[in-house]
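The complex appears here without one of its protein chains, the remainder shown in place.
A and B are the chain letters, set down in written order, and residue numbers restart from 1 in every chain.
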């Protein structure tokens, strides 16, 4: 079993089938050694599991879990784009994390850690990334969190 | 007539003069074979044609048209940066689509399709891109939509 798949197994993380985009774009595009992953929302088993702004509709803890699910979905997309071989990932380069937020909510970094921590759990130092985390007035399908990603990959 | 310009002609799409930035940045920057296009708003013939949040001030259908205009303006900028030769485009890599949204609006993907569909109409499979579409509480000059873009290009 390849290294990263073994790590995921050890962590008890099961990557889903790569989620289908909800529109006319594609889940991932590679340009040279950069792989761009489209914004992912917290779909699990076909349902959007956390919706509405934080904290009035979704708690901080739930939003952190939502960010983790988005990150898992992003990895599932990356796996698909890399012919199933996540060991071709050299570095997680950047996460963009959008958090549906009440105007008074300012803990977007804590929410985003749900995604960031997953990357380090899975990839170790290669999972450390640059990040922008911001609040959004509303997100696609009412999602509480959306996460996009750029990875550096081996040919 | 070059291939992509012919396609635009067939589609009845007339690229405007590249819109001037409304601030001290520049419309496009190339780094290696990646071309970064600044965020474009729906200017047409010198006027911002769709303003205000969706759906209270601008309908879903109007916002889709706004996204398409942003995308056309982004292509106009790309054409200028590529010395007039859009056939140097190898791949549309990523669109970032910001939609001025009422808090209850969650159809940002449908709005963003106005931009995404244009790219596929013009470039075919090379127009398929990664995408992040999110809601914004407000956008420059009151625009209903803003679209930024990354392209992979030939030297």
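Heads up, the rule we're going with is that a residue touches a chain if its C-beta (ideal position, glycine included) is under 8 Å from a C-beta of that chain, and two chains touch if they have at least 3 such contacts.
If you're wondering where the values come from, they're calculated on a predicted model, not measured in any experiment.
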Statement: Considering the complete complex, of B:16, B:80 or B:140, the missing chain is touched by B:140
Message: Give me the chain A residues in contact with the hidden chain, please.
response: 32-34, 91-95, 101-110, 112-113, 116-117, 120, 128-137, 150, 152
Message: What does the interface between chain B and the hidden chain look like in terms of residue numbers?
response: 21-29, 31-32, 36-39, 53, 96, 98, 136-143, 146, 148
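We take it that only the chains that are shown with their structure count from here on.
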Rounded Å distance, chain A centre to chain B centre (Cα mean): 25
